[in-house]
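Structure record follows, encoded as structure tokens.
A single protein chain has been omitted; all remaining protein chains appear in their positions.
Chain nomenclature is as follows: A, B and C, assigned in order of appearance, with residue numbering initiated at 1 for each chain independently.
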Amino acid sequence: MSGSHDKDLQSASARLLKQSHSRWYEWLFWAVALSLFVIFGDFIPGVPTRLMLLTEIVTLALLALSIDLVLGFAGIVTLGQGAYFGLGAYVAALLAKGGAGTFPMSDPVIGLLIAGLVTGVFGFVTSFLVLRGSDLTRLMVTLGVALILSELANQMRWLTGGADGLNGVMPSAVLGIWEFDLWGRVAYLYSLAVLFICFWLSRRIVNSPFGLSLKAIKNNPLRARAIGVPVNARLVAIYTIAAALAGIAGALLAQTTQSASPDMIAFHRSADGLLILVFGGAGYLYGGLIGAAAFRVMQDVIGNITLQYWQFWLGAVLVALVIFVRNGIIGMMVAGWARLRKGDGQ
Amino acid sequence: MRNRILSGLAAGAFALAAVPALAQEVVKVGLILPMTGQQASTGRQLEAGAKAFLAQRGNMVAGKRVEIVVKDDQGVADISKRLAQELVVNDKVAFLGGFGLTPIAMAVGPVATQAKVPAIIMTAATSAVVPQSPFFVRAGRTMPQMTFPIADWAAKNGIKSAVTLVSDYAPGIDAEKFFKQRFEEAGGKVLDSLRAPLASPEFSPFLQKAKDLKPDALFLFVPSGQGATLMKQVIDRDFAGSKIRVIATGDVTDDDLLNDMGDSVLGMITSHDYSADHNSPENKAFVEIFRKVNNNMRPNMMAVAAFDGMELIFRSLEATKGDTNGQKLVDAMRGLKWMSPRGPMEIDAQTREAIPPMYIRKVERKNGELYNVEFQDAGSIKDPTHTHTK
Amino acid sequence: MTFVLETRNLTKRFGGIIATDDVSFKLPAGARHALIGPNGAGKTTFVNQLTGVLNPTSGQILFEGQDITNWTVRRRATAGIARTFQINQLFAELTPLESVILAINERENAAHEWFSPLGSRETIVDEACALLDRLTIGDVRDARVGDLPYGKQRLLEIALALAAKPKLLLLDEPAAGVPESEREQILDVVARLPAHVALVLIEHDMHLVFRFAKTISVLVNGALFCEGTAEEIARDPRVRQVYLGEEEVQHG
Partner (left out) sequence: MLTILFDGVAYGMLLFVLGIGLCVTLGLMNFINLAHGAFAMAGGYLTIVLMNRYGISYYWGLPAAFVFSAALGAILERTLYVHLYNKSHLDQTLFSIGLVFMSMAIVDYFMGANQQTINLPPALDGRINVLGASVGIFRIFTIVICGLLTIALQFIIAKTRFGSRLRAAVDDGRVARGLGINVTTIFALTFAFGSGLAGLGGALSIGIISIDPTFPLKYMIYFLIVISVGGTTTITGPFYASLLLGVADVAGKYYVPEIGGFIIYTIMVAVLILRPQGLFTKGATR
């Protein structure tokens, strides 16, 4: 009896560990993302270059990923992630502009790290505002912070260029080797690499004991406190991390488009990020990634069909998705998979 | 699961690939316009203007067929930059054009420079735009070109003091700066300069402040398409009763909106290069064809900028005999002169800025509709801000 | 004699209402104590002050001789005060195993680890499995908590509290709402709780109280009405009158 019991115990540990192992479809996902570079990188005659669109998707995906950490795992509803996105964009753009294309100030990687650091600090300071209150309160406080910051960006013309935005943003070559090119090849690979690293870190976070405590807080903060979880400290920590990731996403966008303008910090960034995450499915990490790709591709395709009225069809898809599906695209895939397995069993 | 993911990806890949391959003798013009959102009406006028040009002239020039590709920039700079890049790389456009707002033009500048593709600025009216790229050529007009004539007119017509109220963004600040500069040079005094947020739904505090300062005149500027709310509240505030004249650049009494503003704007004085009422055979033909192909819409200054932008493109292609080398095309545009629906047009050979004719106009009722009726020719003004060459 | 828990003149007012009225109370280590009283007697309010959810208006709370009156919920929890809830307060989306590991992690100060994956500390997983087995819910440790039958959820309530290795465990109506068939299982578990843990049972059910408690306090209108051994309380006519009498009426 004791033998089988020991085996049982081992398998409990192993099963938990297995949850953090990567699956074949995850490898497939990243392999596909990488192969898109070859397909749409103007290497195959007749296939158009869409790397700039893909780069935009990658930055949006990183923004949505950062929202997933706070919303999908810690349960904080936020409409203010655009503030950190925009702040990161301005920091990176100012650095690249200030360095005028020379090392170290214009170096993209250093710019990215500094942008992440600055937004992380700002996220830490503002995180104390979201510790109390209901969903609506948190929504409005985060939105309020974002609106104030975007108004600041508009007013501080001497620094941000005001409504004109910043131009002459010249990040130097990535790692001193690869210059940003017109096809967006370097931009895509660079952003994809950054997304991968950030994703991998996020994945470790949510599968760790720390991540487990976040899920517990999301489920039941009262009980979490009662068993000794320092709820506020954990929320501050994850909010800060997410802010830094959003800042890195903004910095990526500023570097790859070589500009920064007030619309990078505007309300619609926060709204887009949240929309994309819910569209893809919150709480899976991949939701933001798949949501960003699906959303932007859909927007592009419908926009090519009906230039002026694409918003109608996009809206219709959102409405239908909510009515017929739970938990966005991934929720739909999970439900479909479950039905498939059930069918096999019969 | 595998099938689902794969089919999903295949659908995405198909979507990304769904751009037509190009034919040989076609010259493509990529227009990046705001077709949705706040500036959508500007985008519609620009597109309609370009369509009117093709309807009038046909689409063949120098043995090549000109095709227009329109993209929606959603008013967002980074999307515009991506669209410009895709138009250059995928559609192999020979020209870019449009650009609703200054930051959008600024974001596209590096692409035009890197790809050596001429980019025609039709809207963004800040003087700072064109120097950003050697491939920028302006078909519209700049803020000082519009504000100098009205400042001159005010100084000569008994107005000693003024308050300015502009939208808080680059062209607005340009308008404020150049009005003040010119008006004070002529001996006037600007009592205060007010700036309203770009998306402001409520102008009343600013208007009340202007009224309380009791100037001889109130000078207004808001972007094209945004004048209706402002004028409504200006009328409501009853400046005429306080003996304050209201003057503006023509953007406020936009042809697109003017007819809905009602009789209260009758007599308002503005300065601009284009009025749908301009009395010339070129303009009559333009308005006629424009209304015909665009569902009887009335053209405004955006439409004429797109029309002239297409004119520039056709004339430069004629000059290069169909050669689409960007540098040659830009060089061909320098110093071009032609008769536009707005009057005699010229491209400054040094600065690549447009030199449009300017007029002082007054809102009047004609054939049952409101028009900006030109009553004074203010001549052609070079943009005074840059003296750079190249 | 050392006391695990002591309150001195504990008083809580909500506006004009006195919910806890000058309660002075001592609990020895390893006690098996029951806190009873009619509905609205202030039992839950009293417990909420012990665990730090509510702050008393006046008076003191001492834990192992230390004044903990102003400590936070978390600090008390880590010091060794654990509780179960009258209405289940569980993590519906987690599994029982994850829930218990979470509690052990907090106790072992391992919960801030963000890089190493969950389950890499085998001793913690082993301990969690053993605890779940002891509470007879080892078989469902990988199910979703929200999907468990009610009785098993009640047992998980106790497991979560025990995971902290508390010195004092407050059980708030552990068998409330549990169907008769699963009731015995819970009573068994309560009876087998480690002897060194001081237990306070907040209960309505007199069978459960007399079966398990050695000492009893009766709370009426927020004040300590009387205290004594189970036999003394059972015999006390005043208690019968104010409490058991009402109980009869309720059940009748």
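Note that in this section a residue touches a chain if its C-beta (ideal position, glycine included) is under 8 Å from a C-beta of that chain, and two chains touch if they have at least 3 such contacts.
Model, not experiment: these values are computed from the prediction.
Based on the whole assembly, the unshown chain contacts which displayed chains?
A, B
Using the document's definition of touch, tell me which of A:Leu129, A:Ala173, A:Val301 or A:Met332 contacts the absent chain.
Of these options, the touching residue for the absent chain is A:Leu129.
Just to verify: which one of A:Leu34, A:Leu117, A:Ala173 or A:Leu275 makes contact with the chain not shown?
Touching the chain that is not displayed is residue A:Leu275.
For the chain that's not shown, point to the residue among B:Ser80, B:Thr102, B:Gln226 or B:Thr270 touching it.
Final answer for the missing-chain contact: B:Gln226.
Since one chain has been left out of the picture, which residues of chain A touch it in the full complex?
71, 77, 129, 132-137, 139-141, 143-145, 147-148, 151, 154-155, 267, 271, 274-275, 278-279, 282, 308-312, 314-319, 321-323
On chain B, what residues meet the omitted chain?
Looking at chain B, the ones touching the missing chain are residues 36-38, 40-41, 43-44, 194-197, 199, 201-202, 204-206, 208-209, 225-229, 232-233, 236-238, 241, 256-257, 260-264.
Following the convention adopted for this analysis, only the chains that are shown with their structure count from here on.
Touch graph across the chains, line, ring, star, complete or other?
Here the contact pattern is a line, an open path with two ends.
Please work out the Cα centroid separation of chain A and chain B, and write it as a whole number of Å.
36
What's the distance between the Cα centroids of chain A and chain C, rounded to whole Å?
A distance of 42 Å separates the two centres.
On a C-alpha centroid basis, what's the spacing between chain B and chain C, in Å?
73
Applying the document's contact rule, which stretches of chain A touch chain C when the two form their complex?
8-9, 12-17, 19-20, 204-205, 207-213, 215-216, 218-220, 222-231
Across the complex, what residues on chain C touch chain A?
Residues of chain C touching chain A: 51, 73-74, 77-78, 82-83, 85, 89-94, 97-99, 101-103, 105-107, 110-120, 122, 125-126, 128-129, 141-142, 160-161, 163-164.
Going by the contact rule set out above, which residues of chain A touch chain B in the complex?
So the residues of chain A in touch with chain B come to 25, 28-29, 32, 36, 39-40, 42, 46-50, 52-53, 55-56, 154, 162-165, 167, 182-184, 253, 257-259, 261-264, 268, 293-294, 297-298, 300-301, 303-304, 307-308, 310-311, 333, 336-337, 340.
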